[in-house]
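As you look at this complex, bear in mind that one protein chain is not there, while each of the others sits in place.
Naming follows writing order (A, B, C, D and E), and every chain is counted from residue 1.
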């Protein structure tokens, strides 16, 4: 057993590690903590030059996996602003992809639950992590990128 | 032994995982890969309301640990823009901390080397990860944040 | 008679109140002050995911109602920058609607004249107010928004 | 009685009209609707070249008047982002005042409650309106400005 | 005589060439065209980590040299926005210098007059050019930069 004596990860670290460790055998530990901590989460992929598709992919995955109640505008609003914040980290200065001739290939995670596993404060938070590549629309002409956003639900 | 059959991490993942896993027993594996891949790196901490201090702390640590040749402007320039990109992810929309009454407590990593451990392409890249908290200048009134930047050296 | 002892509104307040009070019986008073102060103004509506349509709708309405002389570039330029400023208030951080999967339904006012009804300073100013809703392209999943811009003509 | 047959104002309109109508006899009607709708609100003033003072003034007034529970980070977080959005409308492109040699004199309103007076959706929203002048630090060398932000609490 | 058969420069080109050609013998030709075209202009220098000093230096030079009537707010407003636009070109993404540990050494020109020497359209325009270096506060660790803004007066 690997991380016996390590403290459990926070909501944000879980959201960050989930796409970062995809395909790595540590990911199982992250998923165990997500399940054990009562977190709701989703992991997906989206590749696009069109920013709108990125927003839509994350939103749709979060709704389909019941991370938010899609009939409550305030929950949709909370998720939306977390997504926008994550995109700002991906864009680094401007939220534009295709318009400035760059494309993204992103793995995304959305996690909802208490900020800390043993959190005493009431109420959920929702974190969005977008990790992948950004660059020219040509294989290998890209570098990695990560954007992270979080909001109270 | 944990991640036997996992592929080695890229430069960017190493830079991202280093501060995320601080204090966790997985960090040793990350450090082993950094050493084994011939990467130069540094891990440090800075807390501030003053953005200038964040830039200076990362720059100083990278120079002192010989990640860049501080006598070559082009190396300083490469690092500088990577830091600014990382700060954009932390700021999410505006690079301001104290001016808008928020403070940051950040662990930072800077990693220099080939983009991939077995990279065939010549030339180094430098990645900067800032991970920590942002919020009101009051303990517990903050959430996590992560910014990532990368540049060719 | 309602606001007997109140000072007349400034150009900016008139532009702000016109869309805010649409359908309210106070609007008549606002329109009386607009007419009495020699102001030229227009009130219109535009709903779009496409930012370009918002700019075009306001510009077209202002030209058609002779708020600016559309044969003089400097007048067109003055209006244009006032519109852009107003859109920045609507966008709050980024001037994007459809690209980030949000739609707007806006009532807009453009008012031209002296900054204050009894203004002694020569020369006109032009103010643009955009008021309405912004949100997901789904009825009720939106909140209100207001952007305001002003320029010398 | 003036606006007998007008529909009651939304939370956002109340927040917008409160500083816009300061000193005008319509303001009493706005305050009656605020009280009658069970809204919590505050109206204050701040003049500064220093952005931090604007954030602090609004935050302090909202806490002192119990619009938010200052012991709950999620409530503080909700207010904070609403303030930042409002400042973006004031800054129109950049959240800077003194740094670019401009000063603001603002009347601000913060309103908390349901989005609409007869709102059926559960949960509160908090709206921030900043209205006043921006310009050179010289009397009369300024124009009006308005910024508006809103968030779910 | 050099540029016999070249068309005279526009207002914008004159503003751009003036600091670019400082110390070069072509500058005399530029100054002759400025004088011959009835343009009012000023050329100055400012070095700073503090953005406010840059704005102030350009504003002060323009007022002292009577490019604008400093008693008319609309003229001050026109100049102000032209300066801000020029600074955006210098900052490339953010209007910050010292906050992000960079310093500027700028030569600036402000030119007022018709957009084109034989301009038929009534009314003046004012153009601001900032040219110089930006970089670390260490000699030689900087690169060149140019920002340009223009507005109707």
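By our rule, contacts are C-beta pairs under 8 Å (C-beta built on N, C-alpha and C of every residue); 3 or more make two chains touch, one makes a residue touch a chain.
In this text the structure is predicted, and so the values were computed from the model without any measurement.
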{"item": "Residue, one of B:78, B:101 or B:134, that touches the chain absent here", "value": "B:78"}
{"item": "Residue numbers in chain A that touch the chain omitted from display", "value": "94, 96, 98-102, 135-136, 140-143"}
{"item": "Interface with the undisplayed chain - residues on chain C", "value": "50-52, 55-56, 59, 73, 76-77, 80, 84, 87, 95-96"}
{"item": "Touching residues (missing chain, whole complex) on chain B", "value": "72-74, 77-78, 81, 121-123, 125, 151-152"}
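Criterion: only the chains that are shown with their structure count from here on.
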{"item": "Number of hops, chain C to chain D, where each hop joins two touching chains", "value": "1"}
{"item": "Minimal step count in the chain contact network, chain A to chain C", "value": "1"}
{"item": "Superposition of chain A upon chain E: rotation angle, C-alpha, nearest 5 degrees", "value": "180"}
{"item": "Distance-maximising chain from chain B - centres being C-alpha averages", "value": "C"}
{"item": "Centre-of-Cα separation between chain D and chain B, whole angstrom", "value": "38"}
{"item": "Rounded Å distance between chain C and chain E, as computed from the means of their C-alpha atoms", "value": "32"}
{"item": "Per-residue multi-chain contacts in chain E, two or more chains", "value": "73, 77, 94, 96"}
